[in-house]
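The other protein chains are all here in position, but one chain of the complex has been omitted.
Moving on, here comes subunit A:
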Amino acid sequence: MASSTGLSLKFSPLSTSFKQNKVRGICNVNSVSLPSRGMRLGSLRLRVSCAAKPETVDKVCSIVRKQLALPKDSPVTGESKFSALGADSLDTVEIVMGLEEEFGISVEEESAQHILTVQDAADLIEKLVEQKSA
């Protein structure tokens, strides 16, 4: 039977979206006015990554909705986790591909691993777009 050589067809490790520990980088302090995640004023602990523009978050939401064929009334926000929305590893790779096309960016596998929520994706997109135009 089974003698094949073989690829287990490894998709990009976005299936690690089940990982609980999120690694958040500290974004450019300069570009942050008021992070949408409720950073305490005066606190030096920049716990939160750069908040992406709402338009970016919206675009990500719509790409995610399309990929997962979610009904119009199902809630998709920045907080939404891909895995909770029903995305499997193939979906998440395709979502990243869709984001790459939409925003004209290229997402490295290592960065893609840390994308767990819509917000993560939007933040990474803005970072990459900024880097591109820099």
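Throughout what follows, a residue touches a chain if its C-beta (ideal position, glycine included) is under 8 Å from a C-beta of that chain, and two chains touch if they have at least 3 such contacts; residues count from 1.
One rule holds for everything that comes next: contacts and distances are computed from a predicted model.
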Protein name, per the UniProt record, of whichever chain is missing from view ("Acyl-[acyl-carrier-protein] desaturase", "Myotubularin related protein 9", "GPI-anchor transamidase" or "6-phosphofructo-2-kinase domain-containing protein"): "Acyl-[acyl-carrier-protein] desaturase"
Residues from subunit A at the interface with the omitted partner, ascending: 1-9, 11, 88, 90, 93-94, 97
